[in-house]
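What follows is a single structure, written as structure tokens, with notes after it.
Complex shown without one protein chain; remaining protein chains in place.
As written, the chains take the letters A, B and C, and residue 1 is the first residue of each chain.
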Amino acid sequence: MHMDTQENPRILDQITTETPVGLPQGEGPLFGDPDPDAARAFFMGKSRSETDKRMSAKQAVERFITDGCYLAIGGFGANRIPTVILHEILRARRRGMAFLGHTSTHDFQLLCAGHCLNRVDAAYIVGLEARGLSPNARRVVQSGEVELCEWTNHALSVRLQAAASGLSYGLLRSMLGTDTFRRSAGKVVRCPFTGKKFVALPALWPDVAVIHVHEADVFGNARIRGISVADMELARAAKRLIITAERLVPNLEIRQDPTRTAIPYYLVDAVVHAPFGSYPGNMPYEYFSDEDHLMQWLAAEKDPEIFARFLDQYIYQVADFDEYLQLCGGLGRLRELRDQECLAAD
Amino acid sequence: MHMDTQENPRILDQITTETPVGLPQGEGPLFGDPDPDAARAFFMGKSRSETDKRMSAKQAVERFITDGCYLAIGGFGANRIPTVILHEILRARRRGMAFLGHTSTHDFQLLCAGHCLNRVDAAYIVGLEARGLSPNARRVVQSGEVELCEWTNHALSVRLQAAASGLSYGLLRSMLGTDTFRRSAGKVVRCPFTGKKFVALPALWPDVAVIHVHEADVFGNARIRGISVADMELARAAKRLIITAERLVPNLEIRQDPTRTAIPYYLVDAVVHAPFGSYPGNMPYEYFSDEDHLMQWLAAEKDPEIFARFLDQYIYQVADFDEYLQLCGGLGRLRELRDQECLAAD
Amino acid sequence: MSASYNMMEMMICAAARILEDGKTVAVGTGAPCAAAMLAQKTHAPNLVIAFEAGGLAPRLSQMPISVGDSRTFFQANSAAGMAEMMTTCARGMVDYAFLGGAQIDKYGNLNSTSVGDYKKPKVRFPGSGGANDFASLCWRTLIMTVHNRSRFVEKVEFLTSPGYLGGEGEREEAGLPPGTGPYKIITDLAILGYGEKSRRMRLESLHPGVSVDKVRENTGFALEMPEKVALTPEPTAEALRVLREQVDPQRYVIGK
Partner (left out) sequence: MSASYNMMEMMICAAARILEDGKTVAVGTGAPCAAAMLAQKTHAPNLVIAFEAGGLAPRLSQMPISVGDSRTFFQANSAAGMAEMMTTCARGMVDYAFLGGAQIDKYGNLNSTSVGDYKKPKVRFPGSGGANDFASLCWRTLIMTVHNRSRFVEKVEFLTSPGYLGGEGEREEAGLPPGTGPYKIITDLAILGYGEKSRRMRLESLHPGVSVDKVRENTGFALEMPEKVALTPEPTAEALRVLREQVDPQRYVIGK
């Protein structure tokens, strides 16, 4: 650049303390391109207009979730996840997808049940937190059907944050010195100011993300109550974004308290009105998780044949998510879960 | 590290694409230490307890704002600024402070009036947006009384974000190729994944920050309505944090909607109950800026002698902020500004 | 020049015409904000107006005094923070940004920092604020300014915000995102653009009653000239009506 090299020759004589030579690099595969200019070229063409983006879960999957795409799911574990979309992905028999596995539990369990994945950025997979481990997800992962790259939960949020910031990488101070790093696609770099080591993490721009929220308007402006986990970053990093919402609200309600907008409409491609859309997961302030049904999943998974019939019964031979809710006890059961959530500590 | 160098010798053979040799560096002075471990050592000793942190503006300044410290002010321009604390800083005759000048207008005008500063990280100073430029702030800056380092607004938010993230630097894709960069303390680095250039920005940990909010409890849990500007990052980067609040609310109210907590209590050192504490600035949803009074400032600044008398009248010979509010028209004027804000578009 | 509109009205109407429907624009206070509001109320109802301090798609019923005052997020779709806005620009989601400055040079570089010796300046201006960020990260930057030799200079004394730096390829070489840069300048004399390869400022159209010579006299460097200089269209009656009645009824910007 003319100013720095011609007008300030001393700059060329200085060498920053950033000397990456010989610093460790991860051996893991990099799924996706961290180039922010490829992402910018995509976003240049994305609509900024306030248009009515409502569609069914089935339509959203058909239109935006393709074989081989990189998929990310919002929420955490079995909390505030868009089960309504995950079932449609299975019914649509999607294959060969990449997946963002940041504390994924029931979502990962579902995608493994459907054999939808072949690449996974893994921070937390196959586990179900206090509920145990998914026998089927373990079979899938242990078979080698899915190629893995290891990360931590924070690393994945930093990768999303880097993408959301229009950068090609972000920095992290964990993972250093471990096999988690060795099996990642990170690279150790040095701070040019302090010489300290950090892990450089490649920006991650998922092809499509699905986030379940409490309220959205038809344009996609969305509100989340309770923890946002990594959804603020994810909504901004994803190229396409499907919002599933417990409730639709008028745009005027959004505009009357814009502080509460967690996801602005221009990030959003589809709005799916999906009451109880996180079932059997926990939707904060709405309904608790259905632990009985989640235990049925765990039990069914033990035997592949029983599990195949279970999936037929609950997903493949089911027309839509409403029918699934009906199968699981319908309004009566949902009312119980609502009481369990909302009367919790009284 | 044993695993990477012994078990994976191939890692040593690889060289990352991050080659900072010969890349431009800014010539500006670096105010403050970007070492995250120095900050960690400080934060290790910071209280995490829920204690009643209420005190007067005077007490907060006496206890936490010292000669020579690095000060940062929340809000933006003359919007949601803690004028109540700024006046006390002037009355306490603080000197030799460093300042975070990210779109600072009336706050910078005040600190220049008090000759409190000798170092400024400048993104936007001496200006008053659509109101013009501060004659006195320009005199102070043009005299060389204050040492400057240039940045952009986004650069300063990234520097705060880096500190808030426990990192020693952050990354930015602006400033490149300009004199703004040349007069900064940034350094150009290359992405180890894409080879693209970014500006590495040193983390900034202000000694003390002051943020004006809508509501806080006595422990310091705070809510902000409307734009948060860079205050989320600032609250987390600052070593000491003074909250001035339009209203105090019970802790239970905070706990009943924890999604709305912008600043959790453990970041906070002092809580100052300060209704109209941002006057003559604009407090969103509360009161509009007093443009007449701000014009009085501008007019008085033109002549140093008149300005000295103006400062005596409105600050130095005034006991406290309530007396200042009284001088400026008291409840009658405040009611007008409240109507102007709250009935705006009706 | 017709007596039916003043020069500020002319400039605002000309700037508004550039803004397309369905695009995003980052604006400051004053004339750029008026231009964006006018565009929104006429040919570009889906134009999204964003303010650097965090206000996105407000219902602008009054002119903001500050890009962070409460009018910038009145009934907005979102009231977030500065990082939210700037990273939205960095992701390539902001199409236009309006900038200003004390000096502009032939490559569209802007000075809003200082004149004279940097360490003891003759005049200190505010500095970048968010301008350098916008100029770096938005797709197209626009400038509205009065046209005279003290502003249109051969070389800015301090390069605050990047135009095309030293010419073709220099933005990319510095690391700025490809495909970005200065787009149009709307002055009280003319509309100017940039040569596609040279990246140098180029006259595009003259306002009614302005000669090429008058533009040259008021420009401190040699302008590129098009084969044929166009005439800037005059504001339509409808645009003037909306501007005066709905955008700036108090005539803060368009004058009294």
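Here is the rule we go by: contacts are C-beta pairs under 8 Å (C-beta built on N, C-alpha and C of every residue); 3 or more make two chains touch, one makes a residue touch a chain.
Just so it is clear, the model here is predicted, and its values are computed rather than measured.
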(message) In the complete complex, the chain left out here touches which of the visible ones?
(response) A, B
(request) Just name the one of A:T83, A:S228, A:T244 or A:T261 that touches the chain not displayed here. (result) A:S228
(request) Check each of B:K53, B:R159, B:R190 or B:R236 against the chain that is not shown and name the one that touches it. (result) B:R236
(request) Mind listing the chain A residues that contact the chain we can't see here? (result) 75-79, 101-103, 105, 122-127, 129-131, 133, 138, 141-144, 150-155, 157-158, 161, 173-180, 183, 188, 196-198, 226-233, 282, 284-285, 288-289, 291, 341, 344-345
(request) Spell out, residue by residue, where the missing chain touches chain B. (result) 1-3, 36-37, 39-44, 46-50, 163-167, 219, 221, 236, 251-252, 254-256, 258-259, 261, 264-266
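In this text, only the chains that are shown with their structure count from here on.
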(message) So, comparing C-alpha centroids, which chain is the farthest one from chain B?
(response) A
(message) Centroid of chain B to centroid of chain C, CA atoms only: how many Å?
(response) 28
(request) Can you check how far apart chain A and chain C are, centre to centre, with Cα atoms defining each centre and the answer in Å? (result) 38
(request) Spell out, as numbers or ranges, the residues of chain C touching 2 or more other chains. (result) 55, 59, 73, 75, 79-80, 83, 90, 137, 159, 165, 170, 173-174, 177
(message) At least two partner chains per residue is the criterion; list those residues in chain B.
(response) 173, 176-179, 196, 198, 226
